[in-house]
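Here's a structure for you.
A single protein chain has been omitted from the complex, and every remaining protein chain is retained in its original position.
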Amino acid sequence: MYSHSTFRRVTYAETDKMGYLYYGRYADYFETGRVEALRALGFVYKELEDSGIMMPVLDMQIRYRKPAFYDELLEIQTRIPVLPSVRIEFDYRIVNPQGKLLTEGKTTLVFYDRIKKRPCECPEDMKAMLSGFFTEK
Amino acid sequence: MYSHSTFRRVTYAETDKMGYLYYGRYADYFETGRVEALRALGFVYKELEDSGIMMPVLDMQIRYRKPAFYDELLEIQTRIPVLPSVRIEFDYRIVNPQGKLLTEGKTTLVFYDRIKKRPCECPEDMKAMLSGFFTEK
Amino acid sequence: MYSHSTFRRVTYAETDKMGYLYYGRYADYFETGRVEALRALGFVYKELEDSGIMMPVLDMQIRYRKPAFYDELLEIQTRIPVLPSVRIEFDYRIVNPQGKLLTEGKTTLVFYDRIKKRPCECPEDMKAMLSGFFTEK
Partner (left out) sequence: MYSHSTFRRVTYAETDKMGYLYYGRYADYFETGRVEALRALGFVYKELEDSGIMMPVLDMQIRYRKPAFYDELLEIQTRIPVLPSVRIEFDYRIVNPQGKLLTEGKTTLVFYDRIKKRPCECPEDMKAMLSGFFTEK
(Lines give C-alpha, C1' and ligand atoms only; values in the text may rest on other atoms or scores of the structure.)
Protein backbone atom coordinates (compact mmCIF):
# COMPACT_ATOMS: atom_id res chain seq x y z
CA MET A 1 0.00 0.00 0.00
CA TYR A 2 1.27 3.46 -0.92
CA SER A 3 0.33 6.51 1.21
CA HIS A 4 0.91 10.20 0.67
CA SER A 5 -0.16 13.44 2.31
CA THR A 6 -0.55 16.96 0.96
CA PHE A 7 -2.28 20.18 2.02
CA ARG A 8 -4.75 22.60 0.47
CA ARG A 9 -6.39 25.66 1.96
CA VAL A 10 -10.16 26.26 1.64
CA THR A 11 -10.70 29.44 -0.38
CA TYR A 12 -13.66 31.83 -0.26
CA ALA A 13 -14.50 30.79 -3.82
CA GLU A 14 -15.02 27.20 -2.66
CA THR A 15 -17.29 27.99 0.29
CA ASP A 16 -21.08 28.11 0.03
CA LYS A 17 -23.71 30.14 1.87
CA MET A 18 -23.76 27.50 4.64
CA GLY A 19 -20.18 28.63 5.27
CA TYR A 20 -18.86 25.18 4.38
CA LEU A 21 -16.56 23.91 1.65
CA TYR A 22 -19.21 23.05 -1.00
CA TYR A 23 -19.82 19.29 -1.14
CA GLY A 24 -18.98 19.12 -4.85
CA ARG A 25 -15.54 20.70 -4.42
CA TYR A 26 -14.12 17.67 -2.57
CA ALA A 27 -13.61 16.08 -5.98
CA ASP A 28 -11.09 18.88 -6.67
CA TYR A 29 -9.30 18.06 -3.41
CA PHE A 30 -9.20 14.38 -4.38
CA GLU A 31 -7.67 15.42 -7.73
CA THR A 32 -4.96 17.33 -5.85
CA GLY A 33 -4.44 14.32 -3.58
CA ARG A 34 -3.86 11.77 -6.33
CA VAL A 35 -1.86 14.08 -8.62
CA GLU A 36 0.53 14.98 -5.79
CA ALA A 37 0.70 11.33 -4.64
CA LEU A 38 1.85 10.34 -8.12
CA ARG A 39 4.23 13.33 -8.40
CA ALA A 40 5.92 12.28 -5.15
CA LEU A 41 6.67 8.96 -6.86
CA GLY A 42 8.12 10.71 -9.90
CA PHE A 43 5.06 10.48 -12.14
CA VAL A 44 3.72 13.77 -13.44
CA TYR A 45 0.15 13.28 -14.64
CA LYS A 46 0.58 16.02 -17.25
CA GLU A 47 3.50 14.12 -18.83
CA LEU A 48 1.50 10.88 -18.78
CA GLU A 49 -1.26 12.65 -20.67
CA ASP A 50 1.22 14.25 -23.09
CA SER A 51 2.53 10.72 -23.82
CA GLY A 52 -0.99 9.65 -24.84
CA ILE A 53 -2.32 8.03 -21.64
CA MET A 54 -5.34 9.59 -19.98
CA MET A 55 -6.87 8.58 -16.67
CA PRO A 56 -10.61 9.33 -16.69
CA VAL A 57 -12.56 8.64 -13.49
CA LEU A 58 -14.97 5.67 -13.49
CA ASP A 59 -16.59 6.10 -10.11
CA MET A 60 -16.42 8.11 -6.88
CA GLN A 61 -17.84 7.61 -3.41
CA ILE A 62 -17.79 10.27 -0.69
CA ARG A 63 -18.85 10.14 2.95
CA TYR A 64 -19.20 13.60 4.53
CA ARG A 65 -18.66 13.37 8.32
CA LYS A 66 -18.00 16.98 9.37
CA PRO A 67 -17.89 20.23 7.41
CA ALA A 68 -14.68 22.00 6.37
CA PHE A 69 -14.63 25.77 6.87
CA TYR A 70 -13.16 28.76 5.09
CA ASP A 71 -9.39 29.23 5.36
CA GLU A 72 -8.76 25.84 7.01
CA LEU A 73 -5.58 24.21 5.79
CA LEU A 74 -6.87 20.71 5.08
CA GLU A 75 -4.68 17.64 4.94
CA ILE A 76 -5.45 15.33 2.03
CA GLN A 77 -4.32 11.79 2.85
CA THR A 78 -4.22 9.66 -0.31
CA ARG A 79 -3.64 5.92 -0.53
CA ILE A 80 -3.28 3.49 -3.40
CA PRO A 81 -4.63 0.37 -1.69
CA VAL A 82 -4.15 -2.14 -4.53
CA LEU A 83 -1.43 -2.56 -7.16
CA PRO A 84 -2.97 -1.05 -10.34
CA SER A 85 -3.64 -2.99 -13.55
CA VAL A 86 -5.98 -1.46 -16.16
CA ARG A 87 -7.63 0.36 -13.30
CA ILE A 88 -6.20 2.26 -10.35
CA GLU A 89 -7.93 2.96 -7.06
CA PHE A 90 -7.32 5.89 -4.74
CA ASP A 91 -8.66 6.31 -1.20
CA TYR A 92 -8.79 9.74 0.40
CA ARG A 93 -9.20 11.13 3.89
CA ILE A 94 -9.65 14.87 4.42
CA VAL A 95 -8.46 15.93 7.87
CA ASN A 96 -8.78 19.38 9.47
CA PRO A 97 -6.03 21.23 11.41
CA GLN A 98 -7.39 19.79 14.70
CA GLY A 99 -6.83 16.29 13.36
CA LYS A 100 -10.53 15.51 12.90
CA LEU A 101 -11.51 13.31 9.96
CA LEU A 102 -13.96 15.37 7.86
CA THR A 103 -14.50 13.35 4.73
CA GLU A 104 -13.63 9.95 3.30
CA GLY A 105 -13.61 9.20 -0.39
CA LYS A 106 -12.66 6.68 -3.01
CA THR A 107 -12.25 6.87 -6.78
CA THR A 108 -11.52 4.34 -9.51
CA LEU A 109 -9.72 5.57 -12.63
CA VAL A 110 -8.89 3.70 -15.82
CA PHE A 111 -5.72 3.96 -17.90
CA TYR A 112 -6.84 4.92 -21.41
CA ASP A 113 -4.75 5.00 -24.61
CA ARG A 114 -5.79 8.12 -26.51
CA ILE A 115 -4.40 6.92 -29.84
CA LYS A 116 -5.83 3.39 -29.75
CA LYS A 117 -8.94 4.78 -28.07
CA ARG A 118 -9.20 1.95 -25.58
CA PRO A 119 -8.28 1.08 -22.00
CA CYS A 120 -4.70 0.00 -21.49
CA GLU A 121 -2.48 -1.44 -18.80
CA CYS A 122 -0.86 0.75 -16.11
CA PRO A 123 2.52 1.91 -17.51
CA GLU A 124 5.31 -0.54 -16.61
CA ASP A 125 7.51 2.01 -14.82
CA MET A 126 4.61 3.12 -12.62
CA LYS A 127 3.73 -0.46 -11.80
CA ALA A 128 7.37 -1.25 -11.03
CA MET A 129 7.66 1.77 -8.74
CA LEU A 130 4.42 0.98 -6.94
CA SER A 131 5.11 -2.75 -6.60
CA GLY A 132 7.77 -1.93 -4.03
CA PHE A 133 4.99 -0.77 -1.72
CA PHE A 134 3.05 -4.01 -2.08
CA THR A 135 5.83 -6.52 -1.46
CA GLU A 136 4.76 -9.40 0.74
CA LYS A 137 6.67 -9.88 3.94
CA MET B 1 -41.55 7.05 -5.87
CA TYR B 2 -41.32 10.62 -7.13
CA SER B 3 -39.56 11.42 -10.43
CA HIS B 4 -38.65 14.73 -12.03
CA SER B 5 -36.65 15.89 -15.02
CA THR B 6 -34.82 19.14 -15.75
CA PHE B 7 -32.14 20.34 -18.16
CA ARG B 8 -28.80 22.08 -17.87
CA ARG B 9 -26.30 22.98 -20.58
CA VAL B 10 -22.58 22.20 -20.20
CA THR B 11 -20.66 25.50 -20.17
CA TYR B 12 -17.06 26.13 -21.22
CA ALA B 13 -16.27 26.94 -17.58
CA GLU B 14 -17.26 23.41 -16.56
CA THR B 15 -15.21 21.58 -19.18
CA ASP B 16 -11.65 20.39 -18.59
CA LYS B 17 -8.68 19.94 -20.91
CA MET B 18 -9.93 16.44 -21.79
CA GLY B 19 -12.88 18.28 -23.37
CA TYR B 20 -15.29 16.67 -20.89
CA LEU B 21 -17.56 18.03 -18.20
CA TYR B 22 -15.15 17.82 -15.23
CA TYR B 23 -15.97 14.82 -13.01
CA GLY B 24 -16.40 17.00 -9.92
CA ARG B 25 -19.01 19.26 -11.54
CA TYR B 26 -21.67 16.50 -11.61
CA ALA B 27 -22.34 17.33 -7.95
CA ASP B 28 -23.52 20.75 -9.18
CA TYR B 29 -25.86 19.06 -11.68
CA PHE B 30 -27.22 16.84 -8.90
CA GLU B 31 -27.86 19.99 -6.83
CA THR B 32 -29.84 21.43 -9.74
CA GLY B 33 -31.72 18.13 -10.09
CA ARG B 34 -32.87 17.90 -6.48
CA VAL B 35 -33.61 21.63 -6.03
CA GLU B 36 -35.79 21.67 -9.16
CA ALA B 37 -37.44 18.37 -8.18
CA LEU B 38 -38.48 19.93 -4.87
CA ARG B 39 -39.51 23.22 -6.51
CA ALA B 40 -41.84 21.32 -8.87
CA LEU B 41 -43.58 20.00 -5.74
CA GLY B 42 -43.91 23.50 -4.31
CA PHE B 43 -40.91 23.40 -1.95
CA VAL B 44 -38.30 26.07 -2.48
CA TYR B 45 -35.05 25.01 -0.80
CA LYS B 46 -34.14 28.66 -0.14
CA GLU B 47 -37.35 29.16 1.85
CA LEU B 48 -36.73 25.94 3.79
CA GLU B 49 -33.29 27.27 4.73
CA ASP B 50 -34.71 30.71 5.60
CA SER B 51 -37.14 28.92 7.96
CA GLY B 52 -34.19 27.33 9.78
CA ILE B 53 -33.93 23.90 8.15
CA MET B 54 -30.76 23.07 6.27
CA MET B 55 -30.11 19.94 4.23
CA PRO B 56 -26.39 19.12 4.26
CA VAL B 57 -25.22 16.15 2.18
CA LEU B 58 -24.11 13.00 4.06
CA ASP B 59 -22.85 10.89 1.18
CA MET B 60 -22.63 10.74 -2.60
CA GLN B 61 -21.90 7.96 -5.08
CA ILE B 62 -21.26 8.52 -8.78
CA ARG B 63 -20.75 6.08 -11.63
CA TYR B 64 -19.31 7.71 -14.77
CA ARG B 65 -20.33 5.69 -17.86
CA LYS B 66 -19.72 8.09 -20.77
CA PRO B 67 -18.38 11.66 -20.89
CA ALA B 68 -20.55 14.75 -21.34
CA PHE B 69 -19.23 17.35 -23.79
CA TYR B 70 -19.27 21.12 -24.08
CA ASP B 71 -22.60 22.73 -25.01
CA GLU B 72 -24.62 19.51 -24.62
CA LEU B 73 -28.04 20.12 -23.10
CA LEU B 74 -28.08 17.38 -20.47
CA GLU B 75 -31.22 15.95 -18.95
CA ILE B 76 -31.04 15.49 -15.19
CA GLN B 77 -33.49 12.80 -14.10
CA THR B 78 -34.03 12.93 -10.34
CA ARG B 79 -35.93 10.45 -8.21
CA ILE B 80 -36.83 10.29 -4.53
CA PRO B 81 -36.95 6.50 -4.14
CA VAL B 82 -38.01 6.32 -0.47
CA LEU B 83 -40.38 8.44 1.64
CA PRO B 84 -38.03 10.71 3.66
CA SER B 85 -37.78 10.73 7.46
CA VAL B 86 -34.76 12.41 9.10
CA ARG B 87 -32.88 11.63 5.90
CA ILE B 88 -33.83 12.01 2.26
CA GLU B 89 -32.34 10.12 -0.67
CA PHE B 90 -32.09 11.32 -4.24
CA ASP B 91 -31.10 9.21 -7.27
CA TYR B 92 -29.87 10.91 -10.44
CA ARG B 93 -29.38 9.92 -14.06
CA ILE B 94 -27.61 12.29 -16.45
CA VAL B 95 -28.71 11.68 -20.06
CA ASN B 96 -27.32 13.30 -23.21
CA PRO B 97 -29.38 14.67 -26.15
CA GLN B 98 -29.03 11.32 -27.95
CA GLY B 99 -30.71 9.59 -25.00
CA LYS B 100 -27.53 7.88 -23.78
CA LEU B 101 -27.12 7.44 -20.04
CA LEU B 102 -23.86 9.21 -19.11
CA THR B 103 -23.76 9.16 -15.34
CA GLU B 104 -25.66 7.69 -12.43
CA GLY B 105 -25.54 9.12 -8.93
CA LYS B 106 -27.07 8.99 -5.49
CA THR B 107 -26.94 11.32 -2.50
CA THR B 108 -28.25 11.15 1.06
CA LEU B 109 -29.08 14.41 2.81
CA VAL B 110 -30.18 15.05 6.37
CA PHE B 111 -32.76 17.56 7.62
CA TYR B 112 -30.97 19.73 10.15
CA ASP B 113 -32.48 22.29 12.54
CA ARG B 114 -30.14 25.29 12.56
CA ILE B 115 -31.50 26.70 15.82
CA LYS B 116 -31.51 23.45 17.80
CA LYS B 117 -28.32 22.43 16.02
CA ARG B 118 -29.42 18.86 15.49
CA PRO B 119 -31.02 16.61 12.87
CA CYS B 120 -34.79 16.85 12.62
CA GLU B 121 -37.66 15.14 10.88
CA CYS B 122 -38.65 15.97 7.27
CA PRO B 123 -41.16 18.86 7.42
CA GLU B 124 -44.74 17.56 7.68
CA ASP B 125 -46.01 19.34 4.56
CA MET B 126 -43.17 17.92 2.46
CA LYS B 127 -43.79 14.45 3.80
CA ALA B 128 -47.55 14.78 3.17
CA MET B 129 -46.94 15.96 -0.39
CA LEU B 130 -44.46 13.18 -1.12
CA SER B 131 -46.53 10.43 0.53
CA GLY B 132 -48.98 10.66 -2.38
CA PHE B 133 -46.23 9.26 -4.61
CA PHE B 134 -45.62 6.29 -2.34
CA THR B 135 -49.19 5.07 -1.87
CA GLU B 136 -49.49 1.32 -2.03
CA LYS B 137 -51.62 -0.09 -4.76
CA MET C 1 -26.05 47.46 -31.92
CA TYR C 2 -27.26 43.93 -31.17
CA SER C 3 -28.95 43.13 -27.84
CA HIS C 4 -30.00 39.83 -26.30
CA SER C 5 -31.33 38.62 -22.97
CA THR C 6 -31.13 35.25 -21.23
CA PHE C 7 -31.59 33.92 -17.71
CA ARG C 8 -29.54 31.87 -15.26
CA ARG C 9 -30.33 30.88 -11.69
CA VAL C 10 -27.75 31.29 -8.90
CA THR C 11 -26.90 27.85 -7.52
CA TYR C 12 -25.68 26.92 -4.04
CA ALA C 13 -22.38 25.88 -5.60
CA GLU C 14 -21.83 29.43 -6.84
CA THR C 15 -22.55 31.19 -3.54
CA ASP C 16 -19.86 32.01 -0.99
CA LYS C 17 -19.93 32.30 2.80
CA MET C 18 -21.06 35.94 2.48
CA GLY C 19 -24.23 34.44 0.96
CA TYR C 20 -23.51 36.17 -2.36
CA LEU C 21 -22.82 34.89 -5.85
CA TYR C 22 -18.98 34.73 -5.68
CA TYR C 23 -17.42 37.68 -7.52
CA GLY C 24 -15.40 35.41 -9.80
CA ARG C 25 -18.44 33.49 -11.05
CA TYR C 26 -19.80 36.48 -13.01
CA ALA C 27 -17.35 35.55 -15.75
CA ASP C 28 -19.34 32.32 -16.13
CA TYR C 29 -22.55 34.34 -16.44
CA PHE C 30 -20.94 36.54 -19.08
CA GLU C 31 -19.94 33.36 -20.96
CA THR C 32 -23.59 32.24 -20.91
CA GLY C 33 -24.66 35.71 -22.04
CA ARG C 34 -22.42 35.90 -25.11
CA VAL C 35 -22.85 32.23 -26.14
CA GLU C 36 -26.65 32.53 -26.03
CA ALA C 37 -26.53 35.93 -27.77
CA LEU C 38 -24.62 34.31 -30.66
CA ARG C 39 -26.86 31.20 -30.66
CA ALA C 40 -29.94 33.43 -31.04
CA LEU C 41 -28.32 34.76 -34.24
CA GLY C 42 -27.71 31.23 -35.53
CA PHE C 43 -24.05 30.95 -34.51
CA VAL C 44 -23.16 28.07 -32.22
CA TYR C 45 -19.81 28.73 -30.57
CA LYS C 46 -19.08 25.00 -30.40
CA GLU C 47 -19.43 24.71 -34.20
CA LEU C 48 -17.21 27.75 -34.69
CA GLU C 49 -14.55 26.09 -32.56
CA ASP C 50 -15.00 22.76 -34.38
CA SER C 51 -14.38 24.66 -37.64
CA GLY C 52 -11.03 25.88 -36.30
CA ILE C 53 -11.88 29.33 -34.96
CA MET C 54 -11.43 29.97 -31.25
CA MET C 55 -12.41 33.12 -29.38
CA PRO C 56 -10.11 33.59 -26.37
CA VAL C 57 -10.80 36.52 -24.04
CA LEU C 58 -8.36 39.48 -24.13
CA ASP C 59 -9.71 41.58 -21.30
CA MET C 60 -12.60 41.88 -18.86
CA GLN C 61 -13.92 44.71 -16.68
CA ILE C 62 -16.56 44.25 -13.99
CA ARG C 63 -18.32 46.78 -11.78
CA TYR C 64 -20.14 45.17 -8.83
CA ARG C 65 -23.05 47.40 -7.73
CA LYS C 66 -25.22 45.09 -5.61
CA PRO C 67 -24.86 41.44 -4.63
CA ALA C 68 -26.79 38.57 -6.24
CA PHE C 69 -28.22 35.99 -3.85
CA TYR C 70 -28.82 32.25 -3.87
CA ASP C 71 -31.67 30.99 -6.07
CA GLU C 72 -32.27 34.35 -7.78
CA LEU C 73 -33.11 34.00 -11.46
CA LEU C 74 -30.77 36.59 -12.93
CA GLU C 75 -31.29 38.24 -16.28
CA ILE C 76 -28.13 38.51 -18.35
CA GLN C 77 -28.44 41.37 -20.85
CA THR C 78 -25.75 41.12 -23.53
CA ARG C 79 -24.92 43.67 -26.21
CA ILE C 80 -22.51 43.74 -29.10
CA PRO C 81 -21.90 47.50 -29.26
CA VAL C 82 -19.57 47.60 -32.28
CA LEU C 83 -19.46 45.61 -35.52
CA PRO C 84 -16.66 43.05 -34.96
CA SER C 85 -13.48 42.83 -37.02
CA VAL C 86 -10.53 40.82 -35.65
CA ARG C 87 -11.91 41.56 -32.20
CA ILE C 88 -15.42 41.43 -30.80
CA GLU C 89 -16.73 43.31 -27.79
CA PHE C 90 -19.55 42.28 -25.50
CA ASP C 91 -21.22 44.40 -22.82
CA TYR C 92 -23.19 42.74 -20.03
CA ARG C 93 -25.71 43.84 -17.44
CA ILE C 94 -26.82 41.44 -14.70
CA VAL C 95 -30.29 42.32 -13.42
CA ASN C 96 -32.15 40.72 -10.49
CA PRO C 97 -35.85 39.67 -10.47
CA GLN C 98 -36.78 43.08 -8.95
CA GLY C 99 -35.25 44.79 -11.98
CA LYS C 100 -32.24 46.15 -10.08
CA LEU C 101 -28.95 46.38 -11.95
CA LEU C 102 -26.45 44.28 -9.97
CA THR C 103 -23.37 44.14 -12.13
CA GLU C 104 -22.01 45.65 -15.33
CA GLY C 105 -19.27 44.05 -17.37
CA LYS C 106 -17.39 44.17 -20.62
CA THR C 107 -15.13 41.71 -22.42
CA THR C 108 -13.04 41.84 -25.57
CA LEU C 109 -12.43 38.58 -27.43
CA VAL C 110 -10.26 37.89 -30.47
CA PHE C 111 -11.02 35.59 -33.40
CA TYR C 112 -8.14 33.12 -33.58
CA ASP C 113 -7.36 30.61 -36.32
CA ARG C 114 -6.23 27.42 -34.60
CA ILE C 115 -4.54 25.99 -37.71
CA LYS C 116 -2.67 29.13 -38.74
CA LYS C 117 -2.11 29.95 -35.06
CA ARG C 118 -2.86 33.61 -35.47
CA PRO C 119 -5.69 36.12 -35.08
CA CYS C 120 -8.15 36.23 -37.97
CA GLU C 121 -11.08 38.27 -39.18
CA CYS C 122 -14.62 37.72 -37.84
CA PRO C 123 -16.26 35.05 -40.09
CA GLU C 124 -18.05 36.65 -43.05
CA ASP C 125 -21.46 35.15 -42.30
CA MET C 126 -21.34 36.40 -38.70
CA LYS C 127 -20.30 39.85 -39.84
CA ALA C 128 -23.06 39.89 -42.48
CA MET C 129 -25.67 38.84 -39.93
CA LEU C 130 -24.52 41.41 -37.39
CA SER C 131 -24.17 44.26 -39.89
CA GLY C 132 -27.96 44.38 -40.14
CA PHE C 133 -27.99 45.63 -36.56
CA PHE C 134 -25.53 48.43 -37.29
CA THR C 135 -27.13 49.93 -40.40
CA GLU C 136 -27.20 53.70 -40.40
CA LYS C 137 -30.58 55.34 -40.58
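Note that the chains are named A, B and C in the order they appear, and that numbering of residues resets to 1 at the start of each chain.
In this text, a residue touches a chain if its C-beta (ideal position, glycine included) is under 8 Å from a C-beta of that chain, and two chains touch if they have at least 3 such contacts.
None of the values given here were measured: they were computed from a predicted structure.
*Asks:* For the chain not shown, which residue from C:Tyr23, C:Phe43 or C:Phe69 touches it across the whole complex?
*Replies:* Touches the omitted chain: C:Tyr23.
*Asks:* Mind pulling the chain B residues that touch the left-out chain?
*Replies:* Per the touch rule, chain B residues meeting the hidden chain are 12-13, 15-19, 22, 24, 70.
*Asks:* Touching the absent chain: which residues on chain A qualify?
*Replies:* 11-13, 27-28, 31-32, 35, 44-46, 70-71
*Asks:* Considering the whole complex rather than only what is displayed, give the residues of chain C touching the chain that is not shown.
*Replies:* Considering the whole complex, chain C reaches the absent chain at 18, 20, 22-28, 31, 54, 56-64, 67.
The rule we apply is simple: only the chains that are shown with their structure count from here on.
*Asks:* Where the centres are mean C-alpha positions, what is the separation of chain A from chain B, in Å?
*Replies:* 25
*Asks:* So, what's the distance in Å between the C-alpha centres of chain C and chain B?
*Replies:* Centre-to-centre distance between chain B and chain C: 29 Å.
*Asks:* I need the residues of chain B touching at least two other chains; which ones are they?
*Replies:* Each of 27-28, 31 in chain B touches at least two other chains.
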